[in-house]
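Below: one structure, written as structure tokens.
Removed from the display is one protein chain of the complex; every other protein chain stays in position.
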Amino acid sequence: MTHISLQGVTKYFEGGDIVANDSIDLEVEDGEFLVLLGPSGCGKTTALRLVAGLEHPSEGDIHFDDERVTDHSPSDRNVAMVFQNYALYPHMTVRENIEYPLKIRDVPPEERDERIEETTELLHIEDLLDKKPAELSGGQRQRTSLARAIVRKPAVFLLDEPLSNLDAKLRMEMRTELKRLQDELDVTTIYVTHNQEEAMSMGDRIAVMNQGTVRQVAEPEELYNRPRTTWVAQFIGSPPMNLIGGTKRNGTVELAEGTSVPVDASSDSGSDTDSAPVSLGVRPEDFSVHGDSTDADRAITGTVETVEPLGEFTIVNVDVDGTSVKAKVPTTGVERGDRVHLTFENHDAYLYDERGELLP
Amino acid sequence: MSIQETLDANVDADVDWEKARAILVFLLPGLTLFGVFSVGPMAYSVVGSFFAWDAFEMGAFVGLQNWSETLTDPLIINWDNLLAFTFPMGALPQNLLWMVLHVPLSTVLGLVLALLFADLRGKRILRSLVFLGFTTPTVVIGLVLLFVYDPQAGVFNELLRVVGMEGQVRNWLQEPQIAIYCLVAGGVWVQTGFSMLLYSSALAGIDPSLLESARIDGAGPFRRFKDIIWPLVKPVTAVVVIMGMIWVLRIFAIVYAAGGPSGGPNHVYSVLGLEVFRAAFSIPVEYGKAMVVALIELMFALPLAAYIARMD
Partner (left out) sequence: MDEQHSIADSATKTASNDEQGLRTRIERALPTLPRAGRYAIAIALALLWVVPLIGMVMASVRPLSEIIDGWWHLRGMTITFENYREAWSFSSAPMGRAMLNTFVVTVPSVLVVTLLGAMAAYPFSRFEFPLRKTLFFVMIMVMAAPPELVAMGNYNTLRSIGLFDTYLGLILVHVGWGMGWVVMFLRNYLLGLPDELEEAARVDGASRYQIFRTIVLPYASPALVSVAVIQFTWVWNAFFFPMVFMRSSDSVLAPQALPLLKGRLQIDWGLVAAGSVMTMIVPILVFVFLQRYYKRGMVAAVAD
């Protein structure tokens, strides 16, 4: 269907005072479900609006397949968009809302009826056709707005935080449904969210954005397993990855107070005698907590500050030389004030250099 | 072409031409009529006030001559009478006197009626009755006043007769020193409906629980008004006052209907609008004077406009 490509796309606002997007390069494959993930204000919505044509890039180009669409208005791009607040036309019924894009595009009435029927069946809103948006629940509005987007058979499907106004239960439901729809329709989709769970569960690939730039584009698993920067590492996962400052020397990382941890990963790098400041990253779920001394190679020692049992698992906050380190474990017998050892496997450790880049 | 240049100069480098064209299409018809029939004539009056006029034809530049002649015209300001406070004082002082009386009275009365009606059943009908005068054409108001103050058929004089003030019965609008107050009363009668409407809608916006909690705190009716109702309806007062002032500045039909184009016997209740009309459209035609008088009106309106613009 459609391959989307952004090349060096930059967007300034207010005469350059605000840089919303800074030189973004991004390829979205045909039929792919790409998630733009990032904190609020990171420019992900601007990026989506640039693709929609609601904003015009200050620099750079956007291509749909081989066609340059940078200067095309939204109506010439054959994209459909679902807005955070659904943006249903309040004076039209559900049917009129769904019909609107078809009517605007002069689709003949018989075909309109057919497609409306098809779409509303797909989304299970056949019974709501004569209601006004004000009479609908949040979930029903969401479905109507999806129907309005789908009914057109667009080349590209753009979703801007579509689930953020729904309650938790409905959000889970719609997440599954959206994924199913996208699989069925096989339309290239860009999905904006700040919710990493949504991103991880739905995206074929995830583009993590911060401060107007794309930090990493990867499949969910890779993003979790090989976060390329400390920023991404801390953004993905809950609670976020622990980062402990130290110095790398001769294949080990020396943390404060003489703790040192061997790391294999760096054996091939330049000269072993050089020392360099690094951050050691370990995800909370990769730690094991031991009350007794342990003979494991990789152990960090600290004092338990708090224990937060959350049912499914327990979070243990450990003070390691003034740094608070979190461990996420199924159960634990430790208590506040206990000396504990946190152990982890070699492949669960990440090393980041001073600039926050992952060391090979 | 020049519009495009201005657009070019002002908008970011990436001008969206499709949008710019749409903006023009939307604006142009309305703004053209607005320009030709509102802004243009206003500018014409400003410029024209500095020129000599031969009937409707603009002549030579005469500087401030129209202005000085107009401001010394006893029809506009009659200094001797003004200092002695006897009518006619000229249209400008009379218009201002009208404003000074009319605005506070109609504002306070409007608030009083709004409070009085606020929690009564049938308040909508009561309000509509009071508001009826404001929807009535002002020329009818003028005729109604003429009728009310008529010595024989007027209900006002009948009232005097009933209360035993037979000796006071007269044609009130022919009494030089009193007539204007009788008309002001009529203006207040009409405008009160308007201020009551605005105050009523402000009162309706007050959360009843505020009043309840004030009462629980031991506030009496006066304190409740002062501490809760008044602060909440105060912003409306600014609007009521401004609208009242604009209304008085524009007053024309009431006076014309009650006293003809001269504004009562010997112009005793003439107002600025009437002077403009007579100067411009009766023989002898004095366009320059008409423009100056209209601009004097504008000068009183401009601070009001500035205030409205700041509120926005």
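Each chain carries a letter (A and B) given by its place in the written order, and its residues are counted from 1.
Going forward, contacts are C-beta pairs under 8 Å (C-beta built on N, C-alpha and C of every residue); 3 or more make two chains touch, one makes a residue touch a chain.
Since the model is a prediction, treat every value here as computed from it, not as a measurement.
Which of B:Ala52, B:Leu71, B:Leu101 or B:Leu143 touches the hidden chain is settled by the complete complex: it is B:Leu143. Checked against the full complex, the one of B:Leu126, B:Cys182 or B:Leu232 touching the unshown chain is B:Leu126.
Only one residue in the set A:Phe13, A:Tyr100 or A:Trp231 touches the chain that does not appear here, and it is A:Tyr100. Looking at subunit A, the residues touching the absent chain are 52-54, 73-75, 79-81, 83-85, 87, 89-92, 100-101, 104-105, 148, 152, 158.
Summarising the interface, subunit B meets the missing chain with residues 6-7, 9-11, 18-20, 22-23, 25-27, 29-31, 33-45, 48, 56, 113, 115-120, 125-126, 128-133, 135-140, 143-148, 150, 152-153, 155, 158, 189, 192-194, 197-198, 201, 208-209, 211-212, 215, 220-221, 224-225, 236, 239, 243, 246, 249-250, 252-253, 256-257, 260, 272-273, 276-277, 280-281, 287, 290-291, 293-295, 297-298, 301-302, 304-305, 308-309, 311-312.
Following the convention adopted for this analysis, only the chains that are shown with their structure count from here on.
Put simply, the C-alpha centre of subunit A and that of subunit B have 61 angstrom between them.
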